[in-house]
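Right, one structure below, let's go through it.
As you look at this complex, bear in mind that one protein chain is not there, while each of the others sits in place.
Each chain carries a letter (A, B and C) given by its place in the written order, and its residues are counted from 1.
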Amino acid sequence: MNISGQLTVDDLPRVCPLLCRQTNPGYGGDQTRVVEVGGVRFGNGSPVVIAGPCAVESHEQTLAVARAVKHAGADMLRGGAYKPRTSPHDFQGMGVEGLCILRIAREETGLPIVTEVMDTRLVEQVAQYADMLQIGSRNMQNYPLLAEVGRAGKPVLLKRGMAASLGEWLGAAEYIAKQGNLNIVLCERGIKAFAAGEYSRYVLDLNVIPAVLANTFLPVIVDPSHATGVASMVEPASRAALEFGSHGLLIEVADFATGRPRCDADQAIDGKTLARIVKFAHHRHEQLLFARQAA
Amino acid sequence: MNISGQLTVDDLPRVCPLLCRQTNPGYGGDQTRVVEVGGVRFGNGSPVVIAGPCAVESHEQTLAVARAVKHAGADMLRGGAYKPRTSPHDFQGMGVEGLCILRIAREETGLPIVTEVMDTRLVEQVAQYADMLQIGSRNMQNYPLLAEVGRAGKPVLLKRGMAASLGEWLGAAEYIAKQGNLNIVLCERGIKAFAAGEYSRYVLDLNVIPAVLANTFLPVIVDPSHATGVASMVEPASRAALEFGSHGLLIEVADFATGRPRCDADQAIDGKTLARIVKFAHHRHEQLLFARQAA
Amino acid sequence: MNISGQLTVDDLPRVCPLLCRQTNPGYGGDQTRVVEVGGVRFGNGSPVVIAGPCAVESHEQTLAVARAVKHAGADMLRGGAYKPRTSPHDFQGMGVEGLCILRIAREETGLPIVTEVMDTRLVEQVAQYADMLQIGSRNMQNYPLLAEVGRAGKPVLLKRGMAASLGEWLGAAEYIAKQGNLNIVLCERGIKAFAAGEYSRYVLDLNVIPAVLANTFLPVIVDPSHATGVASMVEPASRAALEFGSHGLLIEVADFATGRPRCDADQAIDGKTLARIVKFAHHRHEQLLFARQAA
Partner (left out) sequence: MNISGQLTVDDLPRVCPLLCRQTNPGYGGDQTRVVEVGGVRFGNGSPVVIAGPCAVESHEQTLAVARAVKHAGADMLRGGAYKPRTSPHDFQGMGVEGLCILRIAREETGLPIVTEVMDTRLVEQVAQYADMLQIGSRNMQNYPLLAEVGRAGKPVLLKRGMAASLGEWLGAAEYIAKQGNLNIVLCERGIKAFAAGEYSRYVLDLNVIPAVLANTFLPVIVDPSHATGVASMVEPASRAALEFGSHGLLIEVADFATGRPRCDADQAIDGKTLARIVKFAHHRHEQLLFARQAA
């Protein structure tokens, strides 16, 4: 019985020769490529915390959250202007108006911005506003979009598909790399499994982090908000991700004073919790550095 | 513990009001909308068999397969001119040249053609050649693409994402419907689960067929080639799909005399096997009709 | 990265040398061992239909269902005297009293009986009443129990664990075989996957049927009741299983006139539906025989 199309880790040198450790000995056994976004450096050792609202809903809400994110010590601002929603009748994001609001938030806070792009025809527009382009989980295998963001000259945040194998994920990244753009940061965001839905939204798959580090030189971060879907799990999931070697975090934050978010409200944390996570990230990084030097 | 974003069957009237049975009582409890493609009618009772090569690889190969498909009695021809592949270094399809070959095959055989489109910017081009536009599993939640094919004025074959829930699948179809295009045929093609990869490529989920029929008036077919990934399983899977109420089949066929296919060769059947499947489909339909009239 | 404990189909000759086709060339490429239970023959070509209540709840209920099962033309009677339930506070079955009722039902109908045993200390007792011992899905890897039923001298129905790989399932069967008992019938009953629970109880994995047939000489049947959990899906699932080469069916039936069953009522069918399934099974078998002779 032969089965078509099954990939294993052994296929990676063929699937993603531009990104695979085996075919890129220059990165040594364990070095990570540093991806720089507006002065923020992924893969540099110090974890990068990206935080912000699920969606840009208004000027007021976005600025309030952006200030909280800045105040908490996070490194970058996230926020969706174009939102992929399960139903076309749900709020789809503010579009270009949302991008403008994000630019204002960046000007005020100085935080670089990452935002999702879903449409090849909008890559150029979004790239004018964003410091980093996000490919969402549902578009991980939207290959024309991957090629387009590869050509846009901006760093890319590539989320893992919700049922993507490691081989499929790195194959997707290779589409970006093939356009000459190696400034890619991977992002684990939870997978589908029988357990998803009973007590958490997805199953947070942290085992994939060391597997990514062993097989590619790209940095990898974790989105604990989608991977759990439960606000009270975001902080422990963030710490756990860092213990597993994640180069950063992507977190949804709300300013509950200005109102309940229109999407994914149950998984949003407040600024105070974010500040504890940022503090942990920095402190933990120093500890690990110190331990390595002592060893 | 509240969990964001979990859908159940009860959410369907909100997620897909244009397609949901509950919000469209005009279709009665069990009637299916007939979707017509070049004279072929889906949902009409008689199962539609679509067959053809995985990819259009050459004029010779495509015509040979198309003749075998016609000879076997199938209703429509499939074949990929644009192929979504896990690695960008794999064969990506012949593009517009492939579309031309498909047109020639249609002219010779008279079979209407379904072919995949992956890029919003190519929808118009592909729509000029194809009788039906296919959205592949990886693009099931590529919402700009869904809207674009919705506007193209051609019937759409919407494959289920490999980890899509029923709610996510019907939500995706609703994006097409929202553009005024209700000529949508759904296609189950196997899901990801722990068992996938040991003895079959995906897990064929036939339980979803009656669930689709109970919740929407759209026709639904099954792709036994991807759902099994094993040529010898395609025939039993086809018969099983029809027993479950599938309105048709989408099958990969090869002409091994002209050479081994460049993609998914292990799951391709030959014309003789296809002919048996077609015969079964027609015979079984008559039996069921007769049984219903007798009851 | 080495990973402990991953089995593939290639490991089967080592995992289950007593049952594996490769190590038992005497069975030819595709012959099945015939397992006989009170005159009923599994693997003999003609599909065996086992039907009956989920649990033996009373003398009246069991006899009513048994008569309906007999009347519908089924071959064997099923019914649980010992019920494995998720909570210890749920009805656990009638125990030895239930076994007595099953014996009475057998005397009246002449149908051989299969019933579940969960406790090594009760194997002897259950074996005195039953013609075939059932190992349930939750006990598929209860190895002391497998060895004990292997020694009991009765044929065994071994259900697949709800997340068991093919290798784990055949390894479990090998525990029975190692005691000198090769009278084993395998039973697929649905697996756990992300899709389970939205529209069906488990995911019916029919791809495993040809994989079983290719890798062992044991007969294999399908339980469409648990695999779907929805009464209206049981009939199509039964037909689909037979199309996939299943040697039989294990179906839950209720006599709704005598009351709603205390467990799994939503998946029980009535005698009339069972009769249609039996008729289909016989008719379909003759068709296939005829087709093979003609070929």
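The definition used in the following text is that a residue touches a chain if its C-beta (ideal position, glycine included) is under 8 Å from a C-beta of that chain, and two chains touch if they have at least 3 such contacts.
Values in this document were obtained by computation on a predicted structure and should not be read as measured data.
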Identified contact with the non-displayed chain, of A:Thr32, A:Thr86, A:Ser200 or A:Ser225: A:Ser200
Contacting the left-out chain in the complete assembly, out of A:Thr8, A:Gln22 or A:Gln128: A:Thr8
Contact residue for the chain not shown (choose from A:Leu18, A:Leu63 or A:Ala211): A:Ala211
Contact partner of the left-out chain, one of C:Arg14, C:His71 or C:His283: C:Arg14
Which residue of C:Pro47, C:Gly98, C:Pro112 or C:Gly167 touches the chain not shown here: C:Gly167
Sole contact to the chain not displayed, among A:Ala68, A:Ala127 or A:Met233: A:Met233
Chain not shown, touching residues in subunit A: 8-9, 163, 165-167, 191-195, 198-200, 203-211, 215, 227-228, 230, 232-233, 236-237, 239-241, 243-245
Where the unshown chain meets subunit B, residue by residue: 1, 9, 163, 192-194, 196-197, 211, 214
Absent chain, residues of subunit C that touch it: 1-7, 14-17, 84-89, 118-121, 138-139, 141-145, 147, 161-163, 167-168, 171, 174-175, 178, 192, 197, 199-201, 229-230, 232, 264-267
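In this text, only the chains that are shown with their structure count from here on.
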For subunit A paired with subunit B, centre-to-centre distance based on mean C-alpha positions, whole Å: 33
Euclidean distance of C-alpha centroids - subunit A vs subunit C, Å: 47
Set of subunit B residues in contact with two or more other chains: 163, 167, 192, 199-200, 230, 232
